[in-house]
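Shown here: the complex without one of its protein chains, the others still in place.
The first chain written gets the first letter, and so on, giving A and B; residue counts start at 1 in each chain.
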Amino acid sequence: MIENLEKISLRQVIFLLVMSHLAIVLLSFSSSNQDIWISEIFALFYIAILSAPLLFLSKQFANLTLVEYIPILTGKWVGKILGVLYVAFFLFNATVDLSLFDNILRPINFPETPDYAIILLAVTSCAYAVYKGVECIARTAEIFAPQILAVIILYTALQVNDMDLKVFLPILADSTFSEINSLAFTTAARLNEIIVLAMLVPTINKKENINMIFMWTIILTTVFSLIIIVSTLAVLGIELPKKTFDPYYLFIKQVNIYDFITRMEYFMVGAWNVGMFMKISLWLYLATMGLVQVLGLKRRKVLIIPMAIVIFMTALKTDIIKSVVVFYILEYYVPNINLIFIFGIPAIVLVMFFLKKTMKMKSDCNR
Amino acid sequence: MKEKSRLHLNKLSTVISEVSHSTVKKKLYDLKQLITESENITAKIAQIITKLRHVKATTVFTAIAANKSFLEEAFKKSGDVTFNEFATFSGVKVLIVYIDGLVNKDTLGRDVIDSFIMKSKELQANTHLDSKILKNLIAAASVTETKTMSVVIDDILNGYAAMFVDKVDTALLIESKGWAKRAVAEPDTESVIRGPREGFIEDIRTNTSLLRRKIKNPGLIFENFIIGKQTKTDIAIAYIDGIVNQAVLGEVRRRLNKIDTDSILETGYIEQFIEDSPFSSLATVANTQKPDIVAGKILEGRVAIFCDGTPHALTVPHLFIETLQTSEDYYMRPLIASVWRLLRILALLISILIPSLYVALQTYHQEMIPTILLLRMAGSISDIPFPAGAEMFIMIIFYELLRESGIRLPRAVGSAISIVGALIVGEGAVNAGLVSAPVVIVMAFAGVAGFVVPALSEVVMIYRLLFLIAGTVMGLYGIVCGIFIVVIHAVSLRSFGVPYTSSLAPSDQGIFKDFILRFPLWAMRKRPAAIEKDNQQRRG
Partner (left out) sequence: MVIRKRMFAITLILVLALLLTGCWNRRELSTIGIIGLIGVDTDDNGIKTTLEVINPEKSSTGGGGKNEIPFKYVQSSGKTLSEAFRSTTLRFDREPFLSHAKEFLFSEEIARNGLAEHLDVILRNHELRLSMHLVIVKDASAADVMSIGSGINIIPSSYLEDLLKQHKIHSTSVDSKVLDFLKTYNDKGINPVVTVLKKVKKAKIGAGKSAEYELSPEGAAVFSKDRLVGFLDGQETRGYNWVIGKVVSGIVVSPTPDSNGTTSVEILEAGSQNEVEINGNDIKIKVKINVIGMLDEETTKIKLTDPAVIEMLEQANSQVIKQEVEHTLLKVQTEYKSDIFGFGQLVHRKYPPEWKNMQDNWNELFSQATIEVETQTKIIDTGKSSLPAKE
């Protein structure tokens, strides 16, 4: 049973989802040539398609989370196995995000600090946030999100003089339709926030507007991703971002107004820091909640420490911590895994939903 | 079966047509009313039960001597309890008992004894005296009668004078309070440039009268409680019926009734018993000494709690945005008030974060500092024996010692101590090379900024230290983690059911109108949405 006291409002959900996606975009985006902004816009279309099953199912079962209504539609044991798979998926995301966070933060400022110090601090903060509940995470998102979005716009505004938008010409000349297509598809597959939405549906205040929440989320995400990508490419050129892991950080380092407003990259790093913490706390929260619902436990909070330790150990002990491995995973494995969990399984479940409905209608008619 | 019902949940009304949204809503509303009423009744019953437990059910004796000996026994012959026996011309014996120092002896002499004796002359002889006739003989404003000794004892302790008449088994209690009170003056710790300078004093009745004078509304209701087994302190809660948030009111009553302790000496005691998060450094209950602040808060739907014996009144619920507001904000014009608000937010952030930011930047992130500034800093710290974190830590301790001693010391020595502090730290230590000048400047800046928001002084002190530790250990990453944890903690607090960070998150229009800026008064049409869910219109 969901704790009835925790309700979050529409605005909070939107901010939460937007921030947790931007946290990754701020970090690394793959760019091939100057038409990347077209594939970003194109990805909207793919996102809509990929998320349709989950949205539809969430509207039908507005009071239950994903893990709760899968057993209803697919039978008890299959549902439990799928639920455990989803919990593993959340933990996997949390681990990947954690090592991504460590890999980017460490070379910037603390090259000699051992990984476990940074990850320990991150896991402790996120575990505390999960302990307080999703309401608190959502409220924190509401406090920080406007400032983070304002900081992104501010950095873009400060560099307007140095931007060379002609870099984006000639439009559509260098890439074929299939290239844009595949890039758009991969970009769309990275947006796995729809699962977060599906799991958080029961805790939202007014449930009729799930579609609106989703629409606002992807519009805001796309707009801000475009701002980030366009400004980075305009200042750094097309080729240079391909060589670094964190092009937006490089972009920020170039801010230099009259030699006075300079060296202010830590605003962005702090903002990204908070965004990643929220993302990781969110995954951890979903994992605990999912496990509670799969196993039918009473209290959620006992699970926090074991799960935190699991993520901590996985992030440290396996090879994930190496930067090359993490980015490889992010490029190649994550989109495919996302596809299975966002689209594959819900599509099957949706089909079963329709089957059951028609079967029942038939049995109703027969009576 | 269960699956079927779940799948068709939203189609119930198509099957059963009598069920409609409005009836369900009405029933829910009735249920809610019932629950609040029963809660009120429970609270009252609880109060009565506690009262009953302390009472010895003894009744007033008819013979004066018996009354006198009973009272002497009850008060254990305490020196200030005075028994005054006299007899009227017709031979009626009267005993007056009062506590010296608590009663106004002029009133007693003139309105009670004098008028009794004079008026009893007009009585015919051998009239059967009973309480009604006796009441007419006394010219005091408030006279009550009782037959229970415990009530007599309680009221004598509260400044009443008890009058026993021979052969009558009712005691008359005459109110004649007249103890020494402080004059109403401007409170020391909350001085303003513009605004009224009245402050509460230690007498609860004067305090409630000060509040009455601000709000001339029959809806302003004071409810009395008596809390404290030994001290039996008078507590009063104040609210405006029709504006107050009923849930908060019910909760306040419930929590006050649950207090079971020996003594309540100050509203601080009450605060610690009823507050939501005793271990958090962020206070969820506000206190103030000024009646206009209390009036402003009551008018927004809050509840005020007064305690006899202290000039500080509590107001609940207390939200974070209130800590940055002062009463002067509303008396000044909007533009300057907005500027002051922004300055206050800035001062709060500076005071908490600057010491740790300085240490973090200097130790871990030297590339964030502009080159010329870095060279100057490097020059001035070049031969200091301590690392930056330790230096700042020493300075914080020194500053807190200075501040605390400044509050406690007697006025005569005050200027000497401040000179010693300034000279020793400012000149001597820097010249001797023990601390560096930038550290002193940073600490002074943080200290001065910390006084701008006095309501949060404990928060500032504790968090400054914690952030300093975080900054020394992990640099800016530690500070960002610290900010995250602090925000999560602040956001999870509730003050009597209302979220603590109410206008920030969940956000409403109040964030611009009353927190970051201050809109003109004619633009603030609604009461704060967090507290006032039902009666939001301020005007019209």
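Here, contacts are C-beta pairs under 8 Å (C-beta built on N, C-alpha and C of every residue); 3 or more make two chains touch, one makes a residue touch a chain.
Since we're looking at a predicted model, the values are computed, not measured.
Engineer: Using the touch definition up top, pick the residue from A:124, A:147, A:181 or A:209 that touches the left-out chain.
Structural biologist: A:124
Engineer: Of B:150, B:277, B:380 or B:405, which one is in contact with the hidden chain?
Structural biologist: Within the whole complex, the residue contacting the unshown chain is B:380.
Engineer: Who touches the missing chain here, B:475, B:506 or B:528?
Structural biologist: B:475
Engineer: Name, in rising order, the residues on chain A that touch the hidden chain in the full complex.
Structural biologist: 107-114, 117, 120-121, 124, 166, 169-170, 173-174, 236-240, 243-244, 250, 253-254, 256
Engineer: Using the document's contact rule, name the residues of chain B that touch the chain not shown here.
Structural biologist: 362-364, 366-367, 371, 374-382, 387-388, 437, 469, 472-475
Note that only the chains that are shown with their structure count from here on.
Engineer: Between chain A and chain B, what's the gap in Å when you average each chain's C-alpha atoms?
Structural biologist: 45
Engineer: Give the list of chain A residues in touch with chain B in this complex.
Structural biologist: 9, 11-12, 61, 63-64, 72, 105, 109-110, 117-118, 121-122, 125, 128-129, 132-133, 135-140, 142-144, 259-260, 262-266, 269-270, 273-274, 277, 356-357, 360
Engineer: Which positions of chain B touch chain A when the two form their complex?
Structural biologist: For chain B paired with chain A, touching residues are 3-4, 6-7, 9, 364-365, 367-370, 474-478, 480-481, 483-485, 487-489, 491-492, 499, 501, 504-507.
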